[in-house]
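Removed: one protein chain of the complex. Kept in place: all other protein chains.
As written, the chains take the letters A and B, and residue 1 is the first residue of each chain.
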Amino acid sequence: MSGGVVAEAVAPRATVVRWRGWVRLAADIGTLLCALVLIVFVLAALWPQLLTGQDPLAADRALILSPPSPVHPLGTDEIGRDVLARIIYGARSSLVLGFGAVLISLVFGTVLGLVAGLSNRVISTITLRLTDIGAAFPELVLAILILALFGGGLATATIAIGIAGIPYYVRVVRGETLRVRNSTYIEASRSMGLSRPAVLGRHLLPNAVRPVVVIATIGLGGATLAGAALSFLGLGSPPPTPEWGSMLSNARNFLTLGWWAAVFPGLAITLFVISTTVLGRRLQARLEGRG
Amino acid sequence: MSALVRVAGLRVSFGGGGAANTVVEGVEFDLAPGECVALVGESGSGKSVSARSLLGLVGTGSRVHADVLEIDGQDARTFSERRWRTVRGRRIGYILQDALSSLDPLRTVGTEVQEAIAATGGPRGRAGRARALDLLRRTHVPDPETRIDERPSQLSGGQRQRALIATALAGDPAVLIADEPTTALDVSVQKQILELFGELKAQGIALLLISHDLAVVSQLADRVIVLQGGAVVESGNTADVLSSPAHPYTRSLIDAAPHFDSGPADAADVSDAGDEAEIVLSAERVSKTFRLPDGVERHAVQDVSIAVRRGRSLGVVGESGSGKTTLARILAGLATADGGTVRRASDDPRDVQFVYQDPGSSFDPRWTVGRILDEAITLRHPSLSRAERSVRVRDWLERVGLSGEFADRRPASLSGGQRQRLGIARALAVEPAVVVLDEPVSALDVAVQKQILELIARLQHETGVGYLFISHDLGVIQKVCDTVVVLRDGTVREAGPTATVLRNPTDAYTRLLIDAVPSLPRASRG
Partner (left out) sequence: MSLAVWRVLRRLGVSLITLLGAATLTFFALRLVPVDPAFAILGAGQQQVDISPEVLAVVRQEYHLDEPLIVQYLLYLGRLVRGDLGMSYVQEQPVGQLLAAQAGPTVALALAATLLAIVISLVGGVLTAGRRLPSWISSGLELVLASTPVFWLGFILMLVFAVWLRALPILDSGDLRSLVLPALTLALPAAALLLQVLRQSLDDALEQPFILSARARGLGSLAVTVRHALRHAAVPYLTMHGFSFGALLGGAAITETLFSRPGLGRLLVTSVASQDIPVVIGVVLVGTAVFILVNTLVDLSYGLVDPRVRETGRKEVVA
């Protein structure tokens, strides 16, 4: 083509555009990595023995706060227990709490959200006001209140976080239900001559509930963070059960002597939350891409 | 006179590094003061992109090549972003389509105009406001002292467009680019805006007009460049190109433009008085009033009586705010009237079907084309076996011009025209007595419009359904409808056989509508 190259509208961006193909590839690798990380965590929760031979409760007093070594790849904590083993065994509490809490929030939140979105003005308003009251409390604070009144422990913590998360799901589901309810295709289905139950079951419900699963996947991260926070504050499982949050709390006073006892458990939490969030977002992108 | 802008061998592509996608190829034109050049083509033809290359606003990831790209005698091919900023607004002004979204909806008209004034080196503050008022007067915005403090949504379509043009004139540019400036407007308003452009042109401004509407273009342009798929297929003087088009694509554009004329009608001359066909849907003295949040009442439909007969098409024509959509929805059962009666041939809701203007949103986004049609067929024939339904699905797809392979696709992957075919198929697959169509072709390209209209007419012959056809476009109505009703502000101004009404209108408003439609010179057709 004759005539010199003109304005490469913003030259640096042309390079970035070439990136597109690579970004897409990275995105897929990213998804794979995250899925892999999640699988490892689930394994750790179900069969920790597969991943480590060490006993998370075995305290070697001679090796208090020793740095990472071939025997203890992530070092030992303030009582001489293997940090890596405690992280692996600690996965169970975190995942049970995370999945359990999200399940509670999801189930109750979806039901209430559907009620709020589908029923008449009165019931809908009442449901919303009740939800607003629940949402008026900061989530962590509400969970702490419940734990203060009903005692600590993993089960209570799971329920507490689950309850604290319900208002959010109610709002999301209600929002989606209303959006779908007012959409043109629902109106079109009714006007075609479809019966109310048919429109509800075939078109409304599937479209309204669909995004919730994705929200839940992303919400798994939030629930896990909340659980770790409670555990950090001493409201989780009683010692010596390994839990990521309480591990950090214990290591607090020995920061200068053995940073690994605090840094690695926290890293585990962060990795887990990143993985679930990324997977959830990818799912969301897929969902929206399809309309 | 020397040219203000010179373009030759323009090529624009997107996406670097192997995946390049050439959007425009070989565009060439000059612009001298007082001249108007039009870039004509359908969506995707590259006309907007070509125009934007004169402002350096083609978009991220684009590469613009040209043999010649001169603005005011300067070689624009080497312009930096900073240099382009001195061109934008000051030498070349840009007017986008649809002022509702082309002006910041959160800011007042005055703020937008004054921003344009300040950005092109003009005064701020009180002096800026005075200048803004001047500009609004120049573009004939009525009552500018009030309008200047209102937001675009508070103005009418025509006023908004004038305000938008005012922002483009702020820097006193010698060249104006207008991208589909009248497409979002009512026909009568469109005429006024075109007159304004004519005025600006007479003042010596060079105009680059972009449009898909040849009729609009023919009013203003001295030269026409026809684009198809990014390539120039024809160019020359407007009169020459329109009277004797050399390229088949140009010819098809001319033919497809639903031109309105006062010659012999296209549709059969059926007079309503002698029509024996059974009435399948009627409205008797129907009215509907809306109450707005601030208490004001809008009488959308007032005392309207119309009747749709089996096998015939009734057209309802009106501009925005005429109440035609509300009327259509009432008749289709999507809304209830406050007064009057709607009579249907039967109580069965399946007998009245609705085709939407925007077909995409009327389909469940998760469903495939096949499933959508299957649901429609099952409504009328619940006891068919899966195999039988599948056969009928294919049958319907082919009848509307889509191949059987479309059954597994989702509506989102279809083009606008294909989606509308699906919408029509779905409506007819329920085997109704009447189909209400709300602006079914307004969102489609001109060539596609023609095909869809022919499809609609053909299917009526085949199935014998009645049509209630809503449109703002007289030319479209003329092609399809036997009888027509003219609606304004919710009341019927005129009704009767299409040919009669359009040839000899009795009502002043009807006459206004007919006059306002830009039409092509008669010699260009046939």
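As a working rule, a residue touches a chain if its C-beta (ideal position, glycine included) is under 8 Å from a C-beta of that chain, and two chains touch if they have at least 3 such contacts.
Quantities reported herein were computed from a predicted structural model and do not represent experimental measurements.
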Item to check | Selected residue (touches chain absent from view) among B:Arg85, B:His140 or B:His247 | outcome: B:Arg85
Checklist entry - Where the complex has a chain not shown, which of B:Ser45, B:Ser62 or B:Thr167 is the residue touching it? => result B:Thr167
Checklist entry - Among B:Asp30, B:Asp67 or B:Asp98, which one is in touch with the chain left out? => result B:Asp98
Next on the checklist: Even though one chain is hidden, which residues of chain B still touch it in the full complex?
Outcome noted: 55, 57, 60, 85-86, 88-90, 93-94, 96-98, 100-107, 115-116, 119-120, 151, 153, 164, 167-168, 170-171, 293-294
Item to check | Those residues of chain A which, in the complete complex, touch the missing chain | outcome: 13, 16, 19, 23, 129-130, 132-134, 136-142, 144-151, 221, 225-226, 228-229, 232-235, 245, 248-249, 252, 255-256, 259, 262-263, 265-267, 269-270, 273-274, 277-278
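Throughout what follows, only the chains that are shown with their structure count from here on.
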Checklist outcome for this item: chain A and chain B have mean C-alpha positions lying a whole-number Å distance apart equal to 47
Item to check | Complex contacts: residues of chain A adjacent to chain B | outcome: 1-10, 13-18, 20-21, 183-185, 187-189, 191-194, 202-203, 206-207, 210, 290-291
Item to check | chain A-touching residues of chain B, taken from the complex the two chains share | outcome: 9, 11, 15-17, 19, 56, 58-69, 76-79, 81, 332-334, 348-350, 353-354, 356, 358, 361-366, 375-376, 379, 410-412, 426, 430
